[in-house]
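Omission of a single protein chain aside, the complex is shown with its protein chains in their original locations.
Let's turn to chain A:
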Amino acid sequence: MLTLSGVSKHFGGVQALIDIDIAFEAGRVHALVGENGAGKSTLGKLILGIHRPSAGKVRLDGHEVAIHQPADALGLGLVGIAQELSLMPRSSVLDNIALGREVTRHGLVDRTATLKAVTGVMERFDMRLDPHAIVGTLPVAERQKVEILRALSRDARLIIFDEPTARLATYQAKQLLTLIRSLAAAGKAVIYVSHFLEEILEVADTITILRNGRLIRTGPAAAETRETLVAGVTGQNYQSQFPKRSVPPGGSAPVLRVRDLSSKGLFEGVDLNVHAGEIVGLAGLVGAGRSEVAHAIYGAAPVDSGTIEFDGKALTRRSIRQRIDAGMAIIPESRRDQALFLARPILENVSLPHLKRFSNWLGLRKRAEKQAVTASCADTSVKYTALGDHVDTLSGGNQQKILFARAALGRPRLLIADEPTRGVDVGAKRSIYEMIVRLAEQGEAILLISSEIEEIMGLCHRVVVLSRGRVAAQLSGQDLTEQAVMQAAFSGG
């Protein structure tokens, strides 16, 4: 029904999708699997008109179509059910489903006829909801149904589900999978994007594996097993791109000691130690609470209970400022949203948390600042023309290194790196890995969060696996295998 041929997409210098050929058929569930950044979501967004392909053709029923914006996709019957639901929380189920499709008479909305049309769709697909309930008061699973019903009432031909079960309890996830099968049975084409391999094997007819923007293979789900999928998703031969690991020093007291840390609805009872010179991985699936734990340790999010000790001193209730002064640094998950000032010079971006060092009663000592920033950028191999250049002129990899330069300027005792290689090219990845290992050799304690299992395996001395907000396993030495990490991540806490 829908065919993509030779489709590529790049964002700036980053290749998100490379020469993809793929076909989706009516009545079938087609799953896309891959790591974060493999290109699954980007592929969905191309179909939905959120992004435009840089190259390649899209055909619907054999005719070439141009999908320039979301409205084009909707007009063709291509609909997405997003991770973050796009509903009007204060309106009723009815209004949400009928949005833009209200039945009108003489230019006015005919509520009775609209209600009839909506209940008709509900009955046809056996998804009964109270049409007058306010959407914001419904649980997530029900809200998802509202969104699916909206898609169906718009005569969707192809529905893309992007991580639909990430926020659902197990039994709700099961119900959703049943529903998705019934949509396929009703003749819809379904694209299913998920990290949960079990779900995929259960629901999909066809599976496509993506890795680093390339299509690795497409085949019937029956031919795949969990093991073949894991192998396909992670790829083989990855050890070579990682630098030689430092030997973790033993014995000393931990730099960071987290005990029984809980934040309602996000994570619970998390215990965690990081020693000087040690790289500890925080692994888990999207939504398992990794970034939330990191933010809590850094003081960027409140906790309900538990303690955080840093160098033997309790700082559970201290501000971010105090933690930075005590020697903590973070490289946040999203450099655009949480870290960088794109329209400001490199210099200011690097020195911001450490300005106290370059200030006296007369104001900033700009020469000292410039010297220190130059040195720090050299240490972290940032490539730039002038420190006065705005950060948005740099490539993704260099932007990421700016954050390492910022952290390094404070000579931290603990570095929390949250997805430090997201959206950077292979070369930059390699140098970031080297940087992390070097920092550990210099005695920094490092807490590394990564969705890429190969990063965790290639860099970490010890791995703490989170699953649904709880520590599912602590692995090191002989026990630290990819299999064990994946097992724990999928264990469901």
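In this section, contacts are C-beta pairs under 8 Å (C-beta built on N, C-alpha and C of every residue); 3 or more make two chains touch, one makes a residue touch a chain; residues count from 1.
One rule holds for everything that comes next: contacts and distances are computed from a predicted model.
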item: "Response regulator transcription factor", "4Fe-4S dicluster domain-containing protein", "SNF2 family DNA or RNA helicase" or "ABC transporter permease" - which is the UniProt name of the missing chain; value: "ABC transporter permease"
item: Hidden-chain contact residue, picked from the options A:Val140, A:Leu364 or A:Ala378; value: A:Leu364
item: Omitted-chain contact residue, chosen from A:Ile330, A:Ile346 or A:Cys377; value: A:Ile330
item: Contacting the left-out chain in the complete assembly, out of A:Leu48, A:Ala98, A:Ile159 or A:Leu340; value: A:Leu340
item: Interface with the undisplayed chain - residues on chain A; value: 298, 300, 319-321, 323-324, 330, 332, 337-344, 348, 351-353, 355-356, 359, 363-364, 366, 392, 406
